[in-house]
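Only one protein chain is missing from this complex, and each of the others stays in its spot.
== chain A ==
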């Protein structure tokens, strides 16, 4: 029963990952990230992704503030933020977020306010989608680890 659950969870995870890959939400950088996870750092991926979320939300907030607060937005600062966002997105393999960032930056370089607003909306949408999906994935991962807990007591302990 347990084994079956583990297998199913694993299958679900693969399926979800496959969907995300297919949609282009993620790219192989994410796989590389997963490969970095080993016994010495069992929750590496989720840690990194959490940091990413944390940072990204801060950046998104800043961007929104920059765009909405004043009549004349500081596009240069926006560019810096976007660069950072883009860099971290690339690091975790969030492909679509990165692509939107590229478009956003292009708009900001042209001082295209409307374009920027559209891009920001799109970016927030993509970000939310990515966040939801990754949360889903991590939940499944947790369940899997729980289900396989007997086999990996060490991991279980660390999770608690």
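What we mean here is this: a residue touches a chain if its C-beta (ideal position, glycine included) is under 8 Å from a C-beta of that chain, and two chains touch if they have at least 3 such contacts; residues count from 1.
By definition in this document, contacts and distances are computed from a predicted model.
Student: Choose one: "glutathione transferase", "Cytochrome c oxidase subunit 4", "Aldehyde dehydrogenase" or "histidine kinase". The correct choice is the protein name in UniProt for the chain not shown.
Tutor: The correct option from "glutathione transferase", "Cytochrome c oxidase subunit 4", "Aldehyde dehydrogenase" or "histidine kinase" is "histidine kinase", the UniProt name of the unshown chain.
Student: Pick from A:62, A:84, A:99 or A:112: which residue touches the chain that isn't shown?
Tutor: A:84
Student: Can you say which of A:52, A:75 or A:104 touches the chain missing from this structure?
Tutor: The one listed residue touching the chain not shown is A:52.
Student: For chain A, which residues reach the chain that was dropped from this view?
Tutor: 32-33, 35-36, 38, 40-41, 44, 47-48, 51-52, 55, 84, 87-88, 90-92
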